[in-house]
Structures are given as C-alpha cells and as structure tokens.
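Apart from one protein chain that is not included, each protein chain of the complex appears where it belongs.
Now for chain A:
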Amino acid sequence: MIVPLDIVLFVILIATAFLALHVKDLLAAVGLLSAYSLFAALLFAGLSALDVALVEAALGAGLTGVLFIAAILATTRRSAPRTDSRRRLVVIPLILGFVGLMLYASVDLPDRGDPDAPAHQGVATAYIEGSLEQTQTPNVVTAILADYRSQDTLGETLVIVTAALSAALVLVRRGDDEDEDEVAVGSTDARDGTGPTGGPVPTDDAGPTDDVEGER
C-alpha cells in the first residue's frame, strides 16, 4: 500500500539524484545531494522510522555535505567532462533491467505493517514484548541497538573510528608540505580564486570557458 505523499517524495528523490549527476558545478551537486538526503529523511519519517530519519537528516543532509564541500575547497570545483558516451549503451539497459528485477521482486513483499510478515515472526516479537521490563527502556529501537544487538553497534563504531583513522592516514599532510600551507593560508584566495573562505569567486564563476584556468 502506497500513500500519495510517498509518491511525491519518490519523484523528488529521483529528480534530485538525476540533477546531482548531471549538474556541472560540484558545489551545486553537493547541495542537491543534501536535498536528496533531506527528502529521504522525510520518507523515513513517513515510514515511522524516526531514528533512521534523524541520522539521515544529521549525517546525509548535514555533515556529509560539509565534508564534501571541504574536499571541493581542497581540490577543484568543476567536474571532469564526460568523454565516453558509448558506455551509456551498456549502462542504461543494465539499470533498466535492474529496476525491472526490483519491481518484479517487490510484488512478493508483504504489505507495510503486516503482522504476518516474516520480519515480525521471529525474535522481534520477544524484543517488543520484553524490552520495557528487561531493560527499562521505552524506546525499543534503542534497547535493540544498544543491548540485544549491541555487537552490531560495537562493529559499527569500530568501522566508523577505523574509517576516520584511515582517512587521517591517507590524507594527512607531510612535514614539508606544512610550511608552504602555513604561508598560503591567508593568500589562498588570490592564488586560485576558488575562495576557501567561501567568499565570492570573481574569476572562477565567469563561465564554462575558463575550465583550464580553473584547474589550477
């Protein structure tokens, strides 16, 4: 069963994803991706998955965009021009076939909130019935995440910290680079015009013709 609001959100989701792929300015693409995450969060909220919606809104619509923008400011703002259009001949039928497969598979899925659904047959019932007495926690999701299934959460935390440490190890500046960076902090604006302070970008916004100059 699908309510019309979901259809509207899905259309907006597909539109923002499509636009984010096709826009040339990477900052605009990041903004569109953040909008995508915000509407995905609304969709999750519509499904009563408030915990997931909160994380999606905070991470997807907020922090991921900030990290992308920081990466863009450290590199370049323009996306590389696409050269091979022949690849579409393969990719588009593949995607359409995959979508068809998913639609075919979704026919057999149980209705939303169906009490006879396989997901509600196993241990989930025990969690819902017992979590308040066993853990004194009214929010079942928290009780499952941090108590019944806390090994999953431990694994996730390990993955996040490991990912951050790996990013630090890969991206950390070497010693000889640092002195140069120290001097250039104040004058980066004048050097490449991409404005790391987020200020107006007089040279870079002139149009798509100055691609080469924009590449630094």
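Here is the rule we use: a contact is a pair of C-beta atoms (placed from the backbone, for glycine too) under 8 Å apart; a residue touches a chain by one contact, two chains touch by 3 or more; residues count from 1.
Following the convention adopted for this analysis, contacts and distances are computed from a predicted model.
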{"item": "Options \"Alpha-ketoacid dehydrogenase subunit beta\", \"Cation:proton antiporter\", \"ABC transporter permease subunit\" or \"nitrogenase\": UniProt name of the undisplayed chain", "value": "\"Cation:proton antiporter\""}
{"item": "Contacting the left-out chain in the complete assembly, out of A:Val11, A:Ala71 or A:Ala126", "value": "A:Ala71"}
{"item": "In chain A, positions touching the absent partner", "value": "50-51, 53-55, 58-59, 62-63, 66-67, 70-71, 73-74, 133-139, 141-143, 145-147, 150-151, 153-154, 156-158, 160-161, 163-165, 167-168, 171-173, 178, 181, 185, 188, 196-200"}
